[in-house]
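With one protein chain withheld, the remaining protein chains of the complex are depicted in position.
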Amino acid sequence: MGFDQLLGGLATVFTPEHLLFALIGCVLGMLVGVLPGFGPAAAVSLLIPVTFGLDATSAIIMLAAILYGAAYGGTTTAVLLRIPGEASSIATTLDGYQMAKQGRGGPALVIAALASFVGGLIGVVGFVVVAPFSRLALEFGAPELFLVSLLGFALITSFAGSNPAKALLSAAAGLAIATVGVDSGVGIARFTFDMPELFDGLGLVAIVMGVFGLSEVLGQAQKGPLGVPSPLKVARLLPTRTDLRRSALPSLRGSVIGFFMGLLPGSPGAATSLASYAAEKKLSKRSKEFGRGAVEGIAGPESANNALAVSSMIPLFTLGIPTSATVAIMAGAFTMNGLIPGPLLFRDNPDVAWAIIASLIVGNLILLVLNVPLARVWIAVLKVPFHYLMAAILAFMFLGTYSINGSAFDILIMLGAGLLGYVFQLVKVPLTPLVLGLILGPLLEENFQRSLALSRGDYNVFLQGPISLTLIGVIVLAILFGAVRPLIASMLKKKTITPVASKELAK
Amino acid sequence: MKKIPALTATAALAASVALALTGCGGQPASSTAAADFPKAGSTIEWIVPSAAGAGNDILARIIAPVMQEDLGANIKVVNKEGGSQVVGLNYVAQAKPDGLTFGNTNIPSILGRYLDPSKKAAFDRGSFTPIGSFATNSVVIGVNKDSKYKTIKELFDAVKAEPGKITVGTDSRAGDDHINLRLLEDQLGLDFNIVHYNSGADKVAAIVSGETDFALGGVSSFYGQYKSGDIKLLTVVEDAASPFAPEVPTLKGSGYDVKPMASNFALSVPSKTPKDVVAKLESALKKATETPAVQEKLKGAATQPAWKSSSDVAKLWEERESTIKPVIDELLKQQ
Partner (left out) sequence: MQTLNAPVALEWTVASAAVAGGLAIAVVGAGYGLTNTSGVGAGFFPTVAGTLMALAGVLWLLQLAAARKTAAAAPAIGDILESVPPHRDSGSALVSLLDDDNSEEPEADFPDRQGIARVGIIAAAILLAALLLPYLGYTIVMTLMLGSILFLVSKRKLWLAVLVAVGAALASRLVFEVWLGTALPTASIDFLAGLGL
């Protein structure tokens, strides 16, 4: 295993035939991925029949391209309309949509494409380096995953806005929503009101589309049919040199974060891109610009997303274990084409295996080449007058939400989430903590219950092993630096400031 | 502002009138209607009660195009996920019995849905007429390649020595794995520490990492790791060896008298569907199952293509229900 084989794989992919299938896959995936509700998993499943009749290598190359294309399609709507087509695009909406509003939608899309490419490239290089050691990722069992999810809550501070009480409310509401459904430990139906639709919990995609997408449409519509001129101007298409310079480091950091998160079993893609966003916000000198169109807030999460998409294939290739629903679909595609995902792939079909890995780079390259000129086309969407655009967005969200499960019930969930998000925006409650609570809540609870089931009620299970102890150390540090330090700082500040303030009031 | 209530009121009125009309005249389509079933160009919905890309979904997308050709009608695979499959199965059970809607009613999975009243399923065995079953998946028991249990006897003896200590993973609570494990516990007097995971993949990962001691499930979910040697299969719960793992001994052969647990990929229509419509669908499914290309793809997914006719499936369904009902009742009592 190594870079020689990767080059060999590249040679296989660089035949006109394979390139053509990769291209078709990217375009099809992008077109389907643009529809809200059609994430990469749904797009691949929908388009599987297209690959019937192709040889195994071509079929998988095409399906992988569909996967990437769909992910990029989701990014497009996240930037232009604040509709995250899937949960992992949430972080991109935060600054991407602001950029679009300021007429910088073109640069935002191009930066997203560039960052995705960087993420994919680093992901593949990392793939070659790390694949032999991928078994180590399995050391993350239920107790470790519980601790990782706990650590994930530290992210909320980065999305809290100015009022911690409101952020806490948002996160707690997310946690509460996440407890709907049949409990994993004992099997009790919670808050389900005897409706089978609620047994598996509320759909994440429907909620995310409502909270971000619908709430924005409602917020714009309240101003009336003509009161919304501004998201529609288009200044320039390509990013400036400054944009590129500012995106370079975030893309690299995002790739690293995404890469390692993708190795973990059951890794949450949405939380990963938010983690990258939080990291950039903490590290940036311009952290005040985040949430108002900072280009770093797109570069980091987008590269993280794509690096994760590549590295989450590693457990599939080396152990035959798909760690997410999206990868599970790829596993299905492998088996349907007579390939057994797992270490045998490298033994029995090394050419195919390396061609597929190489195609991950090529797919990303195709997307990049396609999307620099295509940004112009996507941007044209913003030139549609708002009174029609609004109706079109509502129609697409209605249709997309229905298509997730073929159920009108999800539309009601999307509507409820949209109204909640709308009210939250009016009273300035930040929305991202809610989604974090929603994503991390089930991970936290299930792994907690599972750990205790494995240890038969022995809480020491969380204190065993070097990984757990390290994670606990990091959590303690995060609490010290994240909460205690500001608390002390604010108390010190108050001592010096309060007398002055009261004097002024007295005047 | 006034328009909308007025509009919807009319719409609702129209809807209720029309519903009342169909309610009066609604009866199973007459048998003559079946002669031209399906009308050319009509659309048949294949309801998959799980997400796009799940095992059921991929198998459906393999078979649907072949059936479609035989029937001369469009078959659309429709994913209706939710409520641990209850939402999709409710939809099939309540669909118009005209043969234009059928869905996956895998046996034994479906039993856990309606035998547990808390799942609020609006169906039972009588709500469906099977049109056949196109494949089976044998149930196996596997351990980590370095496990100290080399045979099924060593494993079960260890369980007997320390009841409730040996951990076993399932793919979901109250799913097939869980029920099959409870069947084993009951029939052999064992006591496992059953831990639930979220998917077959997570369950397999827990075996490969050594987090759990063993796992039980369909042979297809272990196939890649079995082939690569990461997982060792100790037994197959069948009367005959599985073609995918021919050297693995059967549970019966190892001296444990347990009935086969294989799951069957059955499809069903609503029970009032006319007999000759069912027969048409049955023959189309049978032909599709016997198509070499389909068989090859199924085998690629470590799923054994095996045709079972409508009446055979009905019989099997009844049998499995009688074995599994007591286990589910017992599970419910414990809650």
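Order of writing sets the chain letters: A and B. Residues in each chain are counted from 1.
In this section, contacts are C-beta pairs under 8 Å (C-beta built on N, C-alpha and C of every residue); 3 or more make two chains touch, one makes a residue touch a chain.
Bear in mind the structure is a predicted one, so any value in this text is a computation, not a measurement.
The missing chain, though absent from the display, is touched by one residue of A:Asn349, A:Gln425 or A:Gln464; that residue is A:Gln425. Checked against the full complex, the one of A:Ala108, A:Val148 or A:Leu218 touching the unshown chain is A:Leu218. Set against the missing chain, the residues A:Ile340, A:Ile356 or A:Ala453 yield one that touches it, A:Ala453. Per the touch definition above, the residue from A:Ala11, A:Leu136, A:Val377 or A:Ala408 contacting the chain not shown is A:Ala408.
Although one chain is not displayed, its contacts with subunit A can still be listed: residues 32, 46, 49, 157, 160-169, 171-173, 175-176, 178-179, 183, 185-186, 188, 190-191, 217-219, 221-225, 287-288, 291-292, 387-388, 390-392, 394-396, 398-399, 402-403, 406, 408-409, 411-412, 415, 418-419, 422-430, 437, 441, 444-445, 448-449, 452-453, 456-457, 459, 482-483, 486-487, 490-491, 494, 498.
If you put the missing chain back, the residues of subunit B touching it would be 1, 3-4, 7-8, 11-12, 14-15, 18-19, 21-22, 43, 45, 76, 78.
We take it that only the chains that are shown with their structure count from here on.
Chain geometry summary: the mean Cα position of subunit A and that of subunit B are 32 Å apart.
Residues of subunit B that touch subunit A in their complex: 51-55, 57-58, 61-62, 65, 78-84, 86-87, 90, 118-121, 164-165, 167, 173-174, 193-199, 201-202, 204-206, 208-209, 211-212, 223-225, 227-228, 230, 296-297, 300-302, 335. Residue ranges of subunit A in contact with subunit B, taken from their complex: 41-42, 44-46, 48-49, 52, 138-139, 141-142, 182, 184, 186-189, 194-200, 265-266, 315, 319-323, 325-326, 328-329, 331-332, 335-344, 405-407, 409, 446, 450, 453-454, 456.
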